[in-house]
Structure formats: structure tokens, C-alpha cells
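Of the protein chains in this complex, one is absent; all others appear in place.
For subunit A:
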Amino acid sequence: MTLQTIARAAEGHEIPVVHPIAADGVFSWLWLIIALPLLGAVVLLAGGALAKGALDKVGHWIGTATAVGSFALSLTLFVSLLGREESERQIGQHLFTWFQVGGLDVGLDLLYDPLSALFLLLITGVGSLIHVYSIGYMEHDERRRRFFGYLNLFVAAMLVLVLGANYLVVFLGWEGVGLASYLLIGFWQHKHSAAAAAKKAFVINRVGDIGLSLAIALMFTTFGSTDFAVISEQTGSASQSTLNALGLLLLLGACGKSAQVPLQAWLLDAMEGPTPVSALIHAATMVTAGVYLVVRSNFIYELTPVAQTVVVIVATVTLLWGAILGCAKDDIKKALAGSTMSQIGYMMLAAGLGVAGYPFAIFHLLTHGFFKANMFLGAGSVMHGMNDDVDMRHYGGLRTYMPVTFLTFAMGYLAIIGFPGFSGFWSKDKIIETALAENWVVGLCALAGAGITGFYMTRLMLMTFFGEKRWEDGVHPHESPRLMTVPLIVLAALSVLGGVLLLGDFVVEFLAPVTGAAEHHEPPLPAIVITLLAVAVVAVGVGAAWVLVGRREIPRVAPTEVSFATRAARADLYGDAINEGLVVSPGRSLVGGLTSFDRFGVDGVVEGGSAGVGGLSTILRRVQNGFVRSYALSLLGGVLLVVLALLAVNLA
């Protein structure tokens, strides 16, 4: 069967329709990719009751093995997919009917196409590396088995999310990763801050989930189905306002999961989780789910310029917001988290730009997955050597003490600032170029963001690895064990080489069956000029960092006499205050009002009502006095009542 496309002349290009062919051969093992880590999670979490001792010893190896197994399978499928005709690269697998109520018929269906193929590689590949790293990182944690169970659960849920062939299955995975994220942020639940951060992430994600679930409900009422295949075929017939609403609701969902403004506040706090979690969930994979959702729903966004514009605005604000936060944070993980927010802003921006941007959103997502996971794990390695201290003001001069960590981190650093030749250079450059071609204001913002990225990443490098030693007493930094450095080396290599995906426009053409092929827009400046400009802006950022941070003494305690801008950035640009003022306190007042109403109004009616009925009952039962003469009298009264009622109604 060939890939169907609907020509939409007005749009100037074709929006591909999801039309999977049945899975056969090696593709029929698709379900196993999810099943392996799921099985791992079940064994590790539920099996503890049966064989605690044995599982505690080998649990981490089981967890790692299932992730690696999934990776091997994903790689096999990817190679097989490459061997197929372009028109046969959408493969569907129907596992079973999930539920069937009235007109809603939802199957647990999987869809394997170029988009999900790339995600599978990222999730299982980076996931496997992080599993390996965690064996070393979590070695002294007595709940390591449970940690690996949660990690496996996360991987399984994330795979469901990217393999679902209808929005409800995606939602299943979406909620699954939310759960895993909650469990892992709060993994050290004995720390009050970790428990609070987990709760915050959970609550803010619920706000986004409302958007996604409303979108699914709206899809069902509009199209009568939640399948990608059905919806992508019928979006042309839906009204513009419906499509706008769908686009905005999906964006709300994406904002929650991907920490985009205004639902960004949870991501920095989420760094309370163990560092491998930050690397896997809050940098490489889960937080990019929003980007996946927007790209996957291209058949909706392509038809709703309004929602696309909102996506671009949200993305641009976020990429600057996150970058500014990153400049002022002294906590190494929070600085990286701000950077993650900013980089996802880039991806979202590309996704909002439409057909021309989708492939680069995914491309940047992949390269970011490599270099950010690399840097988070590097930060974890540094913390490992510094007795879990996260304050960069207590670091300094670590490059000679932790050479492997330093070198791998440097690869990630060069990649993220977009040093020519490194993976981030290719992906970010493409996004800036596309943005400039579409809208120069957005393009300039993206360009400025690149400069700020250069600044804060250089600041981070300088404070951590260069300059004076500002260590706490009794800290003896040392290189991390092999189990932790090997994943770092692999990820560093990927950070350097990730750009090969762009060779011969591979990623663009590979994704074309999903995202559609863009007609070429001429950027306002020649591409090479834009590239040079971007490099120049980054160089300015790096230089500024050198001047402001590298050449000065770094105080061990953060100075308090600082400019307003620094204060604002340290306070997350008052994101929490905004939430507090706009949502939390009005919400609290509302809830307070409702509780009082419930206590006095509702309870009053209910309890007063029951007291009244009881009282009435006590009075009425006196009539039942046991004397037959009274009963006869009441009977006679009844006769009168009946007869008079009949006469009154009819003779009146």
C-alpha cells in the first residue's frame, strides 16, 4: 500500500496522512521494545516481595539489560526501516482492543515510522547509557533496585508515548512518564525539598494534562476517533475554530511536559532528583515529549496558523527565559536545567515554524539529547567527586583532578554553544536560519539566545573546571569509576559527531514522510552569512563570560549586592511569584471559600435537612398511637381526602 497524501493547494505543500501498513517480519517484534523495560519494572518493583535479597544484588543488571535489549531491538528495526521503500516506512501494529464504549473504539495500537524510529534510538540508547552510569552513581544507595525499577518504568512509558498510534495510547505513555518523573524527582523523599519538588512537578504537569485530555475529547467529538490515521485524514473537514482550539490545547499539554512558559516553574526544582534522572528524564527524553506531540500533530498545526504563532511566541519567550535563568544560577544542575528549558524552546520554535522547521526540531532534539545528557552526567560525576556539593562557587580548577569528566564535559560544552563542527552547531544553526527566513524578530531572538547560551555555558565551565580551588574543607575530588566515565565518553563522542545526521540532508528526507516536504524559503541573508553571524554572536557571549567571570575572583558566597537583573534571574524571573500571585493565592482563596460553603452551606442543608426529616418523623409517629379508633378515624379522613380530591378536581 502506498503512502497517501492529500494535496492542499492553498497551503502550497502536502500534509502527509498517517496510513500505516501492517507489521510483518522483524517489525512484528515492535511490542517487545516496550515489553522488555515494562517487564523489568514489574520484576524489580513487584518482585521485591518474593526475592528481595537476590534482586537487590542483581536488580540493576536486570534493569540495564532490559534497556539495552530494547536498544538492540530498536537498532535492528531502524536498520530494517532504512532498507525499505520510503512509501513503506509507516508500520502499524494492533496489539488488542483497549476499550470499546459506544462510538469510541480504542485499540492499543503502535505506530512505527521515521519519527518514532529516531525517538526509539534516543530513548533506548541514551537510556541504556544512563542505566549503566547509574549502576556506579547509585552504588551506595540502599534502594538502588527500586531506582532501576522506576527507570525501567519510565523507559517503558516513554516508549509507549512515542509508539502510540492514537492519542489515547500517547496519553497513557504521557501519564506514565509523568508518574515515573514524579517518583524519581521525589526518590530521596526523606529530603523535604525533594518531596515538595515532586509534588510541584506533578501539579504543574496536571495543568498541562488537562489541555491534552481536553484535546483528545475534542478530537473524539469532532472526528469520532483518536487515531492518528483517522484524524490526519479528516482534519481538512474540521472547522477552523476547532482546529485552533485543538492546536492550543495540545500546546498547553506540551507546555506542561516540556516546561515551556507559563508552565516552566517545575523543571528547576525537579533537579532535586538523582542526577541520572535529571539527565534522562529532565534533559534528554521526557521534557522533549511536548516537541514530539507538536511534530506528531503536524496534520493539525499545519492547518491552524493561529496555534502555530502561539507556539512560536511561547517558544521564543521560553528560550530567552531559560537562558537568562542559566546565567545567574550557582547550582550546577539548575544552571543546566535553565539551559535545557532554553534548548527545548529552540526545538519548540522550530516545531512552531511548520514544515520547514519540523526536521530541525527533531534534529536539535537528538543532538541536545546527546550533549545535555553528557553534561548532566558530567555534572553528576563532578558532584560525585565533590561530596554531592552542587554549588559551583565551591568548585574551581577541577580539570586536572577529573580529566575524563572535564574532557567529555568540554565536548558537550562546545556542542551546546554551537562551536563549528560540533553537533549543536549544525542543529541550532539550522533553526536560527529557518526562524530568520520565517520572521526576523523571532530569528533575532533566537540569535540572541545563542549568544546568551555561549555566556552561561562558558561561565559554568570556568567556575567548575578553571580558576582557583574554592573547595570545602575535606573534599578530595577524584575521577569517577569506569562505569560512569564510559557512558560519558560515548555521549561525548555522540555530541561531537551528532551532526552527521544532517549529511546529505538525511534527517530532513528521512522525516519527510511524516512531516511533509518543505518548499524552500530564501532566508533574508545568505546561509553562510547567518552561520558566521551566529558564530560571532556566540563568540561575543563567550568573550563576555571570560571578561566577567574568568578574569575576576569568584566569591565563595554569592554576592547579595547585585543588579536587579541578576536578582530576578536568581529568583527564576519571579516565575514562582507569578504563579503564587496569579494562580495559587486566588486558588487558595477559592478553595477556602468553597470549603466554608461546603461546611456551612452544603453541610447545613444536608444536616439541617436530615434533622428536619428526623424531627418530622418523631412528630408524625405520634399519630401511630396503637388505638384502632384513631386508625379508623384517619381512615375516614382518608376517605374524605380521596373523595374531595376527586370532586374538587372535576367539579371545580
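As a working rule, a contact is a pair of C-beta atoms (placed from the backbone, for glycine too) under 8 Å apart; a residue touches a chain by one contact, two chains touch by 3 or more; residues count from 1.
Everything below uses one rule, namely that contacts and distances are computed from a predicted model.
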item	value
Hidden subunit of the complex - UniProt protein name among "Spermidine/putrescine transport system permease protein PotC", "Cysteine desulfurase", "Phosphoribosylformylglycinamidine synthase subunit PurQ" or "NADH-quinone oxidoreductase subunit N"	"NADH-quinone oxidoreductase subunit N"
Selected from A:203, A:441, A:605 or A:647 as touching the chain missing from the view	A:647
Where the missing chain touches subunit A, by residue	610, 613-614, 616-618, 620-621, 623-624, 626, 628, 630-632, 634-635, 637-639, 641-643, 645-647, 649-651
